[in-house]
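With one protein chain removed, the remaining protein chains of the complex are shown where they sit.
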Amino acid sequence: MKHAWILSWLLLVTGSVLATTIVVKPGPDALRKAISSARPGDTLAVQPGLYREHSLQVDQRLTILGNGMPVIDAEYKYPGFLITADSVTIQGLQIQHTGRSSISDIAGVRVSNAGYVTLRNNKVLDCTYGIYLQNAQHCQVEGNTVHSGIKNEINGGNGIHAWKCDALQISSNNISGHRDGIYFEFVTNSGIENNLSSTNQRYGLHFMFSHHDTYTKNIFRENGAGVAVMYTREVTMTDNTFIQNWGDASYGLLLKEITDSHITHNRFIKNTIAIHMEGTTRVSVQRNLFQDNGWALRVMASSSGSQFTGNNFIGNSFDVATNGTLMLNEFHRNYWDKYDGYDLNRDQVGDVPHYPVSVYAVISEKIPSAMILYRSFLTSIMEQVEKVMPSIIPDQLKDDQPFMKKLEL
Amino acid sequence: MKTIIKYVLIDLLKNRTILIYTLVLAVLTISVTGMSDNMSKGMLSLLNITLLFVPIISILFATIYFFNSAEFTELLLAQPIRRKSMLLASYTGIATALGLAYLAGVGVTVCILYNSLAAIALVVGGVLLTLIFSALALLIFVVFKDKTRGIGAAIITALFFTLLFDGLLLAFIYSFSDYPIDEPLLAFISLNPVDLARILVLLQLDAAVMMGYSGALFKKFMGSATGSIYTAVCMLCWMVIPLILAVRVFRKKDI
């Protein structure tokens, strides 16, 4: 690693000897002229001001540095930057007001068939798509603010959209108000870190067929439908926060056809459904906090081989719901605030198993209309009766070693 | 009529049961609000307390009171006053006393602490339930001659609305789950004032999301302003219709 740094520093130093810095000031087509007149390796120092320019194609290795956040405005008609060369850097620009089109995806910054592109500390405002990476590799998208004020998910595009990419690093971005905050399709071996994705119309994070990706320390807050993860294997999600994804059809995390993945040490707070699992195989859910959710876990019968270990379940309306009678997933050593067993040998583990599925959760899962009786006296009596005489809930669905006290996560 | 209301209130505000009822509600409210760390949970607990206590206490207490004051009612009816005025005046008196007990026990604390739309819905719901179950008690009083039977009927009525009705509803939902039953459900739920009160309050809370999760029609409808008004109107009907029936029966009743 150290060598790599020294190497790149050397490259930079030697490069800068050859390369020149071009100062760009506002004027008719100033940027376009500067880009076309520059030579590979040059740096454009863009001075503050408003640049009414669009469809700027960067087809050679350039570094475009904004000074004092210059504004590039596409006047609600055109796309912003199109990057088709490797190793381009765009930094410190405010790119705004792209056009909208239902035929082509118009983006603030589009990277197409290129590698090693860096997009850093830009503001991408009110663009249909914010940053659009297609067939890109080893790119860094870092510290950008991507915001749009779309009203519905049909007109809008995604904040950071990546298609058929590899080894991306998406970190410390703030994405809001788009259709999907971050959208991945066929993106592999990438890292998503420290991003805040909030108040997007649909999903804060949405990915499909994107294997071997790692999601760490991101916050997904108040998105229309939370986070959806589908048809992917080997996903790692750690230290993320899924919070306030609270709506009629909102998920903290929707997992569909996910295989061999790890969901560790995340916090799920106040989501309608914290984790929904459908057709998943061997997913381990460990050391997460589930607090104040409507449903903490909805595990469909099509899921199998998952392990739920060492999680805290606190203040959820329903801890676990399922639609089948068979349960092929295992629950071990979790803390359930609804557990009312005892611990005679004082080993901090309850002596009788905990059945985390409530009858009413089972019934309302089968027949959603039964939700009309939510919180009625009848349902609480049913819970009590079921505790004494279990008959409806799947009996394999239990935690044999429930913890007596909240776990330190 | 005003005179009778006034004296019924004078009598009831010194009534031990009313005072204890107020006190129990107040203690429950304060402990529940003190224990729950957020408003939503506190409100849910208070909702459950309201749905459980208000119907049964209102109907039982009112029924017993009506039967106990049957002789005094007779004496008053021997005076030159209308039967209707007499009946409605004692109803107003008792419903006011019980309503005030609820307001003092739950309403004040909730409105000061939470002061939200949900809190208002809870207080409105609780007061409406009080009015409704006092009206049902009045109907029981005019229909039954015998106090013991009247009390029996009161208990059954309260039990029916707090528990049995929901059981039947669940059985209905279960048996017809393959059909679109959202609209019939909406109609059925209007037949139970306790469910109406529950939904009126729930839909003002975060918990509403859970009820609407399946995209249920009733949530969309009941959650709207029109829905809230509909709920309130239904509940008012639940108060007015028993009163009208009671007055009708009482007009021809031999005392």
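Per-chain numbering from 1; labels A and B assigned in written order.
Everything below uses one rule, namely that a contact is a pair of C-beta atoms (placed from the backbone, for glycine too) under 8 Å apart; a residue touches a chain by one contact, two chains touch by 3 or more.
Definition applied: contacts and distances are computed from a predicted model.
With the options "Cu-processing system ATP-binding protein", "hydrogenase (acceptor)", "Pyruvate dehydrogenase E1 component alpha subunit" or "Molybdopterin synthase sulfur carrier subunit" in hand, the undepicted chain maps to the protein name "Cu-processing system ATP-binding protein" (source: UniProt). Considering the entire complex, the omitted chain makes contact with B. From the set B:Glu71, B:Asp146 or B:Glu183, the residue in touch with the chain omitted from the display is B:Glu71, counting the whole complex. One chain is missing from the display, and on subunit B it is touched by residues 3-4, 7-8, 10-12, 14-15, 68-72, 74-83, 252-255.
The rule is short, and it goes like this: only the chains that are shown with their structure count from here on.
Put simply, the C-alpha centre of subunit A and that of subunit B have 47 angstrom between them. Contact residues on subunit B toward subunit A in their complex (touch as defined above): 38, 41, 44, 47-48, 51-52, 162-163, 166-167, 169-170, 173-174, 177, 181-182, 185, 189, 194-195, 198-199, 202, 206-207, 209-216, 218-219. Subunit A contributes residues 246-250, 270, 272-273, 292, 294-295, 315, 317, 363, 366-381 to its touches with subunit B in the complex.
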